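Attaching a single structure in structure tokens format; questions to follow.
Note that one protein chain of the assembly has been removed; the remaining protein chains are unaltered in position.
Showing subunit A:
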Amino acid sequence: MALEMRLPVARKPLSESLGRESKKHLVVPGDTITTDTGFMRGHGTYMGEEKLIASVAGSVERVNKLICVKALKTRYNGEVGDIVVGRITEVQQKRWKVETNSRLDSVLLLSSMNLPGGELAEVQAVFSDGAVSLHTRSLKYGKLGQGVLVQVSPSLVKRQKTHFHDLPCGASVILGNNGFIWVYPTPEHKEDDAGGFIANLEPVSLTDREVISRLRNCIVSLATQRMMLYDTSILYCYEASLPHQIKDILKPEIMEEIVMETRQRLLEQEG
């Protein structure tokens, strides 16, 4: 069996290779944001004496009279209309508890489900203490069949119009707003009647499995390098990784190279 070992090497900070400076106003807890009392305070701030003080480390965002501090990394905060992917952790009398990487477990009421399995759901309401209530509104949502779950930070998932993407490489991906990403083989024929009611347990072909593994590694490497995740970035990363073997993608040097190339292509496409 081949074994690979590597010795410790000093890392240089990732941002140096980008050579940019951040133009935002960055604060740490205890910093005074402003002494002007005309502003309304939002998330990440609190009122102390007569000053507005930051309570998390992040960037200040100012929208008209509202000031809030967006933390770098937080748990998922539910908002109405978000798509989430979760795992059922508990079954109670009339509802199910779903783990969605947020502050409290979300609830899925049996009355708001179409099928007895619903794991892909839409956020219907947010309770006052931050727990979210989910519902599976149409047959498009529901129990997920075979596939791979990747957990990343919620702040890395870009908010877009649609979160279901069928990638041309042969697999599909669902980007949950809570940072849970589901990669699965593209179903051959869309069945509109039962939907995901019948769990599809047929064995997945080797080529499909390779595509899914490669996608999963690409998503993990993008998340490690803290890049925003959306269908274009995942697709470019996949294409950039084709020359390498699937298991090599997770090695630090190759990861950096692939993500650098992805960044380059995205910049070219925009500018």
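One rule holds in what follows: contacts are C-beta pairs under 8 Å (C-beta built on N, C-alpha and C of every residue); 3 or more make two chains touch, one makes a residue touch a chain; residues count from 1.
Basically, contacts and distances are computed from a predicted model.
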The complex's invisible chain, by UniProt name, from "Exosome complex component RRP41", "Presenilin", "Calcineurin B-like proteinous protein 1" or "Proteasome subunit beta": "Exosome complex component RRP41"
Sites on subunit A contacted by the missing partner chain, in the whole complex: 13-15, 18, 20-24, 26, 28-30, 44, 46, 48, 53, 55-59, 71-75, 97, 99, 103-105, 129-130, 155-156, 224-228
